[in-house]
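Everything below concerns the one structure shown next.
Complex shown without one protein chain; remaining protein chains in place.
Chain lettering (A, B and C) follows the sequence in which the chains are written, and residue indices restart at 1 in each chain.
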Amino acid sequence: MFNIDSYFQNSNDFMTISGPCSLESRDQLEAILKSCPQLNVIRAGIYKMRTNPDSFQGLGPKGLEIIDDLKKHYDFKFITEITDPRQIELLDQSVDIYQVGSRNMYNYDLLKELNKLGKPVLFKRAFSATVDEWINACGYMPDLGEDKIILCERGIRTFETSTRNTLDINSVIYLKQNYKFKVVVDPSHAAGIRSMVRPLCHVAMASGADGILVECHPNPQAALSDKAQQITPDELNIISSEMSKLANIYDKNLI
Amino acid sequence: MFNIDSYFQNSNDFMTISGPCSLESRDQLEAILKSCPQLNVIRAGIYKMRTNPDSFQGLGPKGLEIIDDLKKHYDFKFITEITDPRQIELLDQSVDIYQVGSRNMYNYDLLKELNKLGKPVLFKRAFSATVDEWINACGYMPDLGEDKIILCERGIRTFETSTRNTLDINSVIYLKQNYKFKVVVDPSHAAGIRSMVRPLCHVAMASGADGILVECHPNPQAALSDKAQQITPDELNIISSEMSKLANIYDKNLI
Amino acid sequence: MFNIDSYFQNSNDFMTISGPCSLESRDQLEAILKSCPQLNVIRAGIYKMRTNPDSFQGLGPKGLEIIDDLKKHYDFKFITEITDPRQIELLDQSVDIYQVGSRNMYNYDLLKELNKLGKPVLFKRAFSATVDEWINACGYMPDLGEDKIILCERGIRTFETSTRNTLDINSVIYLKQNYKFKVVVDPSHAAGIRSMVRPLCHVAMASGADGILVECHPNPQAALSDKAQQITPDELNIISSEMSKLANIYDKNLI
Partner (left out) sequence: MFNIDSYFQNSNDFMTISGPCSLESRDQLEAILKSCPQLNVIRAGIYKMRTNPDSFQGLGPKGLEIIDDLKKHYDFKFITEITDPRQIELLDQSVDIYQVGSRNMYNYDLLKELNKLGKPVLFKRAFSATVDEWINACGYMPDLGEDKIILCERGIRTFETSTRNTLDINSVIYLKQNYKFKVVVDPSHAAGIRSMVRPLCHVAMASGADGILVECHPNPQAALSDKAQQITPDELNIISSEMSKLANIYDKNLI
């Protein structure tokens, strides 16, 4: 069974985190679990941060029941985004790794609460944060530190409009050369274009990153959020298979 | 006595909001109140969002006692930043206008709570938010809307480094031409340089803005935060006097 | 008769430069000259830099004949953009002030040639240049220097898309506080929206700028370039009239 602690201890582990942008139904997530048995870490949105207040805001508590139930049948760790300290009471039973999303990187009150909980945190860079600010914000979670924080580069905001964001691959390399934090890459948000996810996963490993976070949906066209960038479980399996060749070169252990 | 409701009703009112970045002591704020008797709206930080976790984080509850006490002797409305919904219980008695700071513009859970309270909100643009995202975020406070939200342009993040941020004066004009929201300008954060505050206040009025938010400290050199950009009460008085000449041309009522 | 040297000597002069984005015909420019008799400095594009190679590229030599002819009947100084040192031979007889456009700020070979000519240069900031780079580039025209270079802030490229560029009004103030260069503002390119030109002209004067550069066309809808941002001669006259009120406050001499 997959142990998250060992990931923080092994510098050669390369972790694939995947799942739908928003958890929409039990069937949706189970389809992924069945198609991708190698997946150890599932990420799915329960409380969604949406730019438009009229967009789908997530299943909330019902979503957590689905997760708890699926955990009885499948072996996986669960990551979801927390957007408010008051959600902890509900989330904490089901969540193995908390995600702090890009819009909450500066939400220091939230970070202080997560620091108290002691669980690992997937800490996304704000799309306009400098690397220095990102590292400074980690200072609000001193008890987690380099042993329990996974930095996630998900693209920054620039003048370029042909892609959703600009993946700052420089920052991944810079972080690996200057800090001991785990660093993963989110190609889905970085590009916002389905066909670009595959090469960007390769780029992530070539850069020295410690993993990827990829949005996956059994039927992306019907997704309630991030339609244009989610890939299918089949595509994820192709990527995993390709990554294993690269992993040989880089002496990485795929998990 | 100054009535905040009338500000939202009168399109010609130009409001000056001022006070120290952080409330540091009773004496500090009283010095400003004494020197600037024309000031109707005081802003002072009680809970500070600091990039560096080791920086001064604000006085917290003690600060509110100071505010309550000073309100007995001076006539002013009080604005302070809220960074966590759990602060409402403490803040609500003393606060007349809530400030949502730049780092919390995307904190939709916080916005939903403020929407319930019904008090006016000074809503700062995130330093990397597009105007569209800013307006969309207002949608999380539908009960406040254009009648109770004051948008505050405080500079955006760009490649330029000679000033702290880049004041997006275009956006102020764009907003006034396309929406009915009140829009104020924060020259202190926009420039981050004391000597630039004065001309930027002029720019604000010339652009058609509805007010300015200026950081002021009786002894800026000794300030616990934002040292380089706070002006003295005397400088604020000079600015106010200059603004009154401009106000004649633009048919504005200074408050 | 207007003397450009005196502009560089008088710190209180505020210059209005106007004319069509592209010179399209004799009638087009004469319409402006007739409607705006107060205009001393006409700018019109002869050789155009167009992003799309299939767009109108300017009248070239025929345009210069029009200028020479109109100068016999109207009293004005002429500014046009130079994009290649090899144009000097043709341009030099008709041109009073050379414009270096945003895309050529880094064209140091061109700057060195202009330095030799000794005529004043309207030097536009590249839309992605820092203020430091802009000032450094002036170093390629050491014989012109602060006595013959007019810096023109025309908006920088940022993530914001509701306006064509982001006018960096901070930089205008910063330059006036730290250098002796003349600085003018181009609200037409900075906003790219006709209705925003008027308030941005006010902003320019309030900031301490030494002038404005405004695109003007007798029939903007029919313009061969920059349709959305050119204003009519009537609108320019309204702006001039408003500016004269502001000029009183700022003790500026409108030219």
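To be clear about the criterion, contacts are C-beta pairs under 8 Å (C-beta built on N, C-alpha and C of every residue); 3 or more make two chains touch, one makes a residue touch a chain.
Computed from a prediction, not measured in an experiment: that's the story for all the values here.
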_Residue, one of B:Thr158, B:Ser188, B:Ser207 or B:Gln230, that touches the chain absent here_ = B:Thr158
_With the missing chain put back, one of C:Asn107, C:Ser188, C:Ser207 or C:Ser225 would touch it. Which one?_
C:Asn107
*Interface with the unshown chain - residue positions in subunit A*: 128, 130-132, 155-156, 158-163, 165-171, 173-174, 177, 190-191, 193, 195-196, 199-200, 202-203, 205-208, 245-246, 249
*Which parts of subunit C are in contact with the chain that was left out?*
49-54, 83-86, 103-104, 106-110, 126-128, 133, 136-137, 139-140, 142, 157
*In the full complex, which residues of subunit B touch the absent chain?*
128, 157-159, 161
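We adopt the following convention: only the chains that are shown with their structure count from here on.
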*Per the centroid of Cα atoms for each chain, what is the distance between subunit B and subunit C, given in Å?*
35
*Rounded to the nearest whole Å, what is the centre-to-centre distance of subunit A and subunit C, using the mean of the C-alpha atoms as each centre?*
49
*Hey, what residues on subunit C touch two or more of the other chains?*
128, 158-159, 161
